[in-house]
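Can you keep this structure in mind? I'll have questions shortly.
All protein chains but one are shown in place.
Let's turn to subunit A:
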Amino acid sequence: GVCHSGSSASISPYPVASSSVTPTLTMSPFATSMNLLYCLLSPHLSNFASKVLICRNYKGDVDMSEIDHFMPLLMQHEEEGLLCPVMSHGNVHFMWIKHSNLYLVATTNKNSNASLVYAFLYKLVEVFTEYFKELEEESIQDNFVVVYELLDELMDFGFPQTTDSKILQEYITQEGAKLEVAKSKVPTTVTNAVSWRSEGIKYKKNEVFIDVIESINVLVNANGSVMSSDIVGSIKLKTMLSGMPELRLGLNDRVLFGLTGRDKGKTVMMEDVKFHQCVRLSRFESDRTISFIPPDGESELMSYRINTHVKPLIWIESVIEKFSHSRVEIMVKAKGQFKKQSVANNVEVRVPVPSDADSPKFKTSTGNAKYVPEKNLVVWTIKSFPGGKEFLMRAHFGLPSVENEEAESKPPITVKFEIPYFTVSGIQVRYMKIIEKSGYQALPWVRYITQSGDYQLRTNV
């Protein structure tokens, strides 16, 4: 676990302090954020040492050798079955997330704002992914200089700064960051009140694409009763608009209709709404108007949660009979509980089977069933599933005469699907007003889709 940043790669072409400057220890008992940031490569099975890919010491008050304790600590926790996103060694605290085979670790010796640290770590993944497509060992090694430049711009002395990757891309570029490039000014956007959109954007054809995506989360007990269900909706934008347009989005929001005394058609009660940075929150709070200057390109404008009792759109009944030392017999019935005119696409019903099952045999009334032994699953795929229809799948597995002694967990049946042109909550975009001072006409396009979220049905076996 030696820090690699002392090598030439970590020295930015501009005099940015190297992380290997000897830290001076001072005691300040509070930190808004973290002190040190590491990106570690997950240890290879044959070799317990993890490799430090990036190390940025923002405050210099945690010893850089402390990271050596991280991986052993993690493994110890894992072994004890007490994995935890926060771990401590002495007076150093590690807050970490895992992204594919990389660990992003923030260390601190203060009472840091933990929720800010995790939000920042995930932001980091987002920014790196937008810069390098994939965040992985190779992309980091190939882009050391940009990575460190980004780390300097994303955070200063433990305080997160500019983290909007679209804006960052305007002044931190991947072409080796030559001094000539650095000469380019900081986009005023960075410090503007509108910090997410640059001026001077131009499109020949001005359009906005609105995607309304609702994910259904369902938890059904083995006896068939729905324990919990909710809808998490998301409104995504692809904005291709010139200039600095002012947008206003109108939804059939029940609270808004209540405020204005309007009562036309179906309205939707959103339990909680979360907005992108760009939406004026106090305006929404006072009169439920969703008004904003959109970021350019793709973004998630808002998300909402609806707590109503949803009828599970695809209902599953299953009979799983396990005859010890002999066989498992599975019967699954899937029923489309949505309108006949709608069709669910790419339906996947994933049924767990014991890990020692063998010789699978299937029979389906429609679609294909496949055994995925590495996941101990039967995956039943139905490309097109019309509403109101009912399909059946039977599976038969052999069981070895000498049985696995370890108790097996009881994973639920999970279902994946998507139903286009339809939202289960009935939410609708009533209008999208687009006003720009140049006065151009712009077209909004809306698309609705409902899909499975966390969709689990417990079984008896």
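Note that in this section a contact is a pair of C-beta atoms (placed from the backbone, for glycine too) under 8 Å apart; a residue touches a chain by one contact, two chains touch by 3 or more; residues count from 1.
Note that in this section contacts and distances are computed from a predicted model.
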Listed names "Translation initiation factor eIF2B subunit epsilon", "Aldehyde dehydrogenase family 3 member A2", "AP complex subunit beta" or "Thiamine pyrophosphokinase 1 isoform X3", matching UniProt entry of the absent chain: "AP complex subunit beta"
Option from A:Lys205, A:Lys274 or A:Arg430 whose C-beta touches the chain left out: A:Lys274
Which of A:Thr191, A:Ser324 or A:Ser438 contacts the chain that the document leaves out: A:Thr191
Contact with the hidden chain (one of A:Tyr171, A:Phe338, A:Phe397 or A:Phe417): A:Tyr171
On subunit A, residues whose C-beta touches the chain left out of the figure: 6-9, 11, 13-18, 20-24, 26-32, 59-61, 81-86, 88, 91, 93, 95, 97, 108-116, 118-122, 144-145, 152, 156-157, 159-163, 171, 176, 179, 182-186, 190-191, 193, 195, 219, 221-222, 227-228, 230, 232, 271-277, 280-282, 284-285, 300, 302-303, 305, 407-412, 454, 456, 458
